[in-house]
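Note that one protein chain of the assembly has been removed; the remaining protein chains are unaltered in position.
Now for chain A:
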Amino acid sequence: MKDFILPPDRDMGTPASRSPTMVTLEIDGFSVTVPEGTSLMRAAAEIGIAVPKLCATDTLEAFGSCRLCLVEIEGRPGTPASCTTPVAPGLRVYTQTATLKQLRRGVMELYISDHPLDCLTCAANGDCELQDMAGAVGLREVRYGTPPEAGAEVNEIATHFRARNTGGEANPDWRPKDQSNPYFTYDPSKCIVCNRCVRACEEVQGTFALTIDGRGWDSRVSTGAADFLSSDCVSCGACVQACPTATLTENTVIEIGTPERSVVTTCAYCGVGCQFKAEMRGDELVRMVPWKHGKANRGHSCVKGRFAWGYATHRDRILHPMIRERITDPWREVSWPEALTFAADRMRGIQARYGRQSVGVITSSRCTNEETYLVQKLARAVFLNNNTDTCARVCHSPTGYGLGQTYGTSAGTQDFDSVEQCDVALVIGANPHAGHPVFASRLKKRLRQGARLIVIDPRRTESVEGPHYKAAHHLALRPGTNVAVVSAMAHVIVTEGLVNEAFIRARCDWDEYQEYVEFIADPRHAPEAVEGVTGVAADQIRAAARLYATGGNAAIYYGLGVTEHSQGSTTVIAIANLAMLTGNIGRPGVGVNPLRGQNNVQGSCDMGSFPHELPGYRHVKNPEVRAIFEAAWGVPIDPEPGLRIPNMLDAAVEGTFRGLYCQGEDILQSDPDTKHVAAALAAMDCVIVHDLFLNETANYAHVFLPGSSFLEKDGTFTNAERRINRVRRVMAPKAGHADWEVTQMLANAMGAEWAYTHPSQIMAEIAATTPSFAGVTYDRLDQLGSIQWPCNDDAPEGTPLMHVEGFVRGRGRFIRTEYVATDERTGPRYPLLLTTGRILSQYNVGAQTRRTANVAWHAEDVLEIHPHDAETRGIRHGDWVRLASRSGETTLRADLTDRVAPGVVYTTFHHPETQANVITTDHSDWATNCPEYKVTAVQVSPSNGPSDWQKSYQAQSDQARRILPAAE
């Protein structure tokens, strides 16, 4: 195993200064030059001198409380703290003098007098800064209180760590451990009140769940609630990471011990793409610690990536291939060759009987680029058709279409660092707090610095208001009216003369712009005209438009609330228009930023997963593009577009599509209109599910190929910033093979002669065939840490910002965006609008997070309903309710809240028992068939328990998951 060598991970004590002005000073006789504003502590660290410290760490602003980092400065009185003292030209600083040594020992002695000396049995043993500092300052005795040595004279003083005094009486200052959080333990007896946890919660995470309660001796870290779990804490782990002692410790470290090595890898949850150090002991993962040098997360994490990785070793994992003749049979465990031969024979048999176009693949947005590339290659080079699609179909396919049409590339324009320079953030149809929490923390930090926020969302989500931030404008629109609202904003910008004409003239097609103006300036797009449709007050839209156009650097961040509509692509175009109108594109702090759902949804699109385009977003109709792959693969490429997922399902019901290889996606639970999906799957002759678990789709599968988790393979994920991050294998695949190997074995069983022995060879093929990846190699990824595509001769280190000099397509293109109401309308039978979303602690269909302790926060999906709508239906908080649409019905519990407006209800889709997608319909985006998850007309009524569908589904599911005992 070739481990990535960690770059210097030293704690520099205080954050880096970005000043361009340099300052030269002398520390301990050595000259050092650093940016103005750097602390003395950091300046010393730059030349390798580690000043003792406890309350300082370079992820947090200096605090100056521990009094350990004192230094002496020639010509200045006293012993200032080096963490809070900035450098100045010509200073002569001494970090180690007789005075300092004595002072530091005195400080340490006081700390240790109120700290238990149980180092040998302490979880932080070997990983404790207090222990390190005691050594660093040469602490040799503690004169206060009872020395630990046997037989010493009893000299008892008050402490926080003794449960009882020597007389056996309870110590009122002692507090028991708080073990309420499933992932970490808070042990107050080990606390030195350095405030690092409190500051991390404020500065890094931005939740402000922690505080110091009391003063002086009474000072305590407090959540302000009974315990951590019932507090505002979101379990991001920032406090645990910041804690220098064993006060806040991961439970896995308590259980296992300290790790012995770490490997940098990339989180397999959302599209933020946080880099982590997987800290290992042997092949056991001890903990995941966010990596300071990860360019997407800058050392931060959320509860999912940081803690919710236990699914990777969950007992539900299937570790042997399985097959069955019919989906009504129980599963039979077989060898890999038997399973692959069975699958290959069936697929070939289907093609022989029903034609080349009768089978297809679904690539996974959870697997690596290399794996996804191979799956689409399987369709194109082995099945010889273009029937490949990916779950981006059901999330961000409109982004690909909309940004491709307007700008010429199917990706976000910025990096996440860009948010640090934005003045106005326009968040549309996204709730980063739940879906992209690490980005949300970075956004909140900017908002606390004064940037302003506009949120367009039917719900009053956590993104609208929270500790120390509040949206200047929350446009709580009626679901389905995005185009009307965003077009109305454009109308205001155009008619009030707020456009950036210089930008448009220089960068966009002026004639198209004129045509667009003629369209958008029409009074029918005025905020006043659409008020009745959108439910948003006209003056709010006007104010939001003015702020976006004139508030400085304005950045748009959007999510699935934009795309998952019948006009999803139109809204993406409208967003792209807004940014062009105001010149908010092509520099830091601005741009159009889709927040991608899954870890590698960007990558799976880049890799040619879509049925109409080869890797690099090049249409299959182009002969010159086909020629590249025909040469590389030695097969003819079909020039016709293939079937998209919904089209595959329709064709299956119709009988012309009969075989599917589905890698790492649970279409039965995640795709809309569950009954239709089930009918389609049931109609197929060969469904191959390649996954970690027997997911819902596997209920209808004939072949199950066990998958490998992100910990078990090498590869790359590409995040929402187009950042290609390395995924590194830290343990052997539990089922014997990484996913790319399994796809290769299946291809070879069908007659291909693939011979990849490492994913780096697959990347080499990608680079050789795909211009935007031309410069990407594993060596370069190791060197640079990560690379944002395009990466080629023009940009050998990648491209953080796109469209800087000009748009990828040449001139930016304005496209008209007429609002067309969705066909999904409320009426007497279904008078409410259902919209769906997610919650922080769970991820998508929950296959991973439901198999972790994250269920402590969200054990079931609930229906948010406004108290007025509840009252007229006789529904109380916590009641079982029946939720019905024209597609189907389910039951779940009601949550009465005014987060949703009257007329709107909301739920999540994390639990298969609820099956929220039984309710959603087959309506979809006009351009891409991305399903309209966000708008369904429903009725809600009191209920006694699970619906008939839920019961029959459960019965079918139990039946379909039977596995025959292995033959002896």
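In this text, contacts are C-beta pairs under 8 Å (C-beta built on N, C-alpha and C of every residue); 3 or more make two chains touch, one makes a residue touch a chain; residues count from 1.
Here is the rule we use: contacts and distances are computed from a predicted model.
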Protein name (UniProt record) of the chain left out of view, among "Spore maturation protein A", "Amino acid ABC transporter permease", "Peptidase M75 family protein" or "Formate dehydrogenase delta subunit" = "Formate dehydrogenase delta subunit"
Missing-chain contact, candidates A:221, A:651, A:894 or A:916, resolves to A:651
Contacting the left-out chain: of A:13, A:206, A:479 or A:611, that is A:611
Given A:927, A:940 or A:960, the residue that touches the chain left out of view is A:927
Out of A:15, A:349, A:641 or A:942, point to the residue that touches the absent chain in the complete complex.
-> A:641
What chain A residues would touch the chain not displayed?
-> 357, 386-387, 515, 519, 566-567, 569-570, 611-612, 619, 621, 640-644, 647, 650-651, 653-654, 656, 815-818, 820, 823, 922, 924, 926-929
